[in-house]
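First, the structure itself, so that you have it in front of you.
Missing here is one protein chain; the remaining ones are kept as they sit in the complex.
Read from first to last, the chains carry the letters A and B; within each, the first residue is number 1.
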Amino acid sequence: MMTLSLMKKPLAGFVLFSILLLLLPFTVTNDYYINVLIIIGINSIIVIGLDLLVGYTGQISLGHAAFYGLGAYITGILSARWAWPPIGGLLISLVMVGILAFLIGIPTLKLHGHYLAMATLGLGIIVFIFFQELDFLTGGPSGLVGIAPMSLFGIPFDSDLSYYYLVSAFLLATLLLSINVVRSRVGRALRAIHGSEVAASVLGVNISRFKVGIFVLSALYAVTAGWLYAHYITFISPSSFGFMFSIKLITMVVIGSLGSLWGAIFGAALLTSLPEFLVVFENYETSVFGLILILVMIFMPRGLMRGLEDLIKRMIDLGRQNLKERSPTS
Amino acid sequence: MNRPQALCYKIKWGPDTGPPRYDHNNMTFEQQILQYLITGVTVGSIYALIGMGFNIIYNSTEIINFAQGEFVMLGGLLTVSGMQLLHLPVPFAAILAIVGVSLIGITLDRAAIRPPKDPSPITLIIITIGASIFIRGMSSLIWGKEPYPIPAFSGEEPIPFFGAVIQPQSVWVMGVALIVVLSLRQFFGRTLTGKAMMASAVQPRAAKLVGIEASYMVLLSFALSGAVGAAAGIVIAPMSMVQYDMGVMMGLKGFCAAIIGGIGHPLGVVFGGVILGIVESLGAGLISSGYKDAIAFVILLLMLFFRPQGILGKTKGERV
Partner (left out) sequence: MNPVLKTEGLSKHFGGVKALDQLDLEISKGAIQSIIGPNGAGKTTLFNVISNVIPPTGGEVLFNGVKITRKQTHTIAAMGLTRTFQNLRLFSEMTVLENVMVGMHLRSKGGFFSSALKLPWVFREERRIREESREWLRFVGLHDHTDRIAGSLPFGNQRILELARALASKPQLLMLDEPAAGLNMRETQDMVQLISRIRDLDITVVLVEHDMDLVMEVSERVTVLDQGRKIAEGDPEAIRKDEAVLKAYLGEE
């Protein structure tokens, strides 16, 4: 019910969510859980961007881990090899990946359906291979060590708690920008493209401009997340940015509901924390993800969160009907 | 803890690594090139087979089955189990595996592809991806994460060939690929069922009018595609070992083959597979083996950008 009304008034939701983020650490007893919250926050940033692309605009990407990885590696390399400050790494990686996503996006987003899926998947794998093979830069398969811990404008973020608030600030900024985009002329154009490209274009929507635009924006979110990740863990290796992670990101979007920003955060939180809390999960993780994807798509193609919401709505309607039916007799 | 899940599978043989035990230094440059070509055609035959698997399902449903590579892996691993648990000789284990994977294909269709009503392409993509990682996860539980060897079908004595050598298993691979491709051609071109399978995607309503139940044809295509994938996994197993996660790369390469040649166009797919195999093998031998997989995907992207219908495919008008 709460989510229902939150969807209607996203700004009220945003304020509530900010307060929640502010208070959350006080409810957590174990330091380890702060770790988990940080990773949830980082993943949420990527998934929000991916949802703008997949859920709102209807363009699938199976290669988003690559942008996340590029964000982490560019800042990581600059920091570990040339002792650049983190902020420099962020700016450079935003510019570089922004240009890259733009150039790649133009031909890629002309493709549809399966072709788009395979092309983005291929991109992800090519980038992954470069992480592995350019070992003089990336450290190869064994990873890149010696990334400096986060410090911005002379302020170090060396405790988990301070890092949590840093990530939260970025998450809130991402969320606010995204809410604004969604509730604007741009957001309507994106959803129109999802609905019918032909109809959108006869109304003057420049399809490729908006598709590429949202592709770049979502890549930039992933870069930011990668940057936060690299300076938090201070060690990165290609395996965190492979095909399987791209699939996990899509799973988060799907679970959370395609085309719902709150759902995106919900999906990221659920799938990031599940393996942490269920020890038995470890061996079954891959299978469970697979099963979740299949079941959600079959039974709730609009996503778990929307699916539950529809269910609640239907139950409320049923309840009302029952009341109505009963009232004349009473 | 966090092992590379996506790409740790590499074909563990070929010019740079594996079993073909010959000495490059004793070969002239031409002979080396010939050696790479032989390797390329062998791997290419496998890609072609996997590509055919994509093609069969695509022809009758217009779905790209992202779980195609898992059929290949299952073919290999089921054969291993048949040999180790039931002590079957290779041919029987292989037949059992092929039947098993066909059944898994059928299950996939009935349990995951058919249930959603009026699914969008994104829904179907996500479902087959889900199926693929589900199968992979289950396989890692059943067979563990180690690679399994299968002995070569007829020994490992290399056959000399104009100064290069051919592994006997290579002959098996190319032979099986050729037989499968020719039989499929006969099946789709000559038999009523085969023609009906082609018709059911192009003209579902017309197919129904002449009494062809489309859903039965889809089922059949999943079974057939499973069988072809399994066959690919079985013949390649002695050269590459089989492992629970080999399906990812295998599936992607098969898809590359299909796109290069032109999906929906069987001959093109075979052609695409062989070209991809050769380019990869030459690239790995002459440039760098680490970037071998990247070559395939760069080709894939270039094809998708500039000629998405493939080398042999024709463009078809989109209905507005």
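Here are some notes:
The rule is short, and it goes like this: a residue touches a chain if its C-beta (ideal position, glycine included) is under 8 Å from a C-beta of that chain, and two chains touch if they have at least 3 such contacts.
Owing to the predicted nature of the structure, the values given are computational and were not obtained by experimental measurement.
Among A:Ala200, A:Val223, A:Ile236 or A:Ile250, only A:Ala200 touches the chain that is left out of the view. In the complete complex, the residue from A:Ala189, A:Ala219 or A:Met297 that touches the missing chain is A:Ala189. Looking at chain A, the residues touching the absent chain are 177-178, 180-181, 184-189, 191-192, 194-196, 198-207, 213-214, 217, 259.
Everything below uses one rule, namely that only the chains that are shown with their structure count from here on.
Centres computed as Cα averages put chain A at a distance of 32 Å from chain B. Touching chain B in their complex are the following residues of chain A: 54, 58, 60, 62, 107-108, 110-115, 117-119, 121-123, 125-126, 128-130, 132-133, 141, 198, 237-240, 242-244, 247, 250, 254, 258, 283-294, 297-298, 301. Considering their complex, residues 2-7, 63-64, 66, 112, 115-116, 119-123, 125-127, 129-138, 140-141, 248, 252, 255-256, 259, 288, 290-291, 293-294, 297-298, 300-301, 304-305, 308, 320 of chain B touch chain A.
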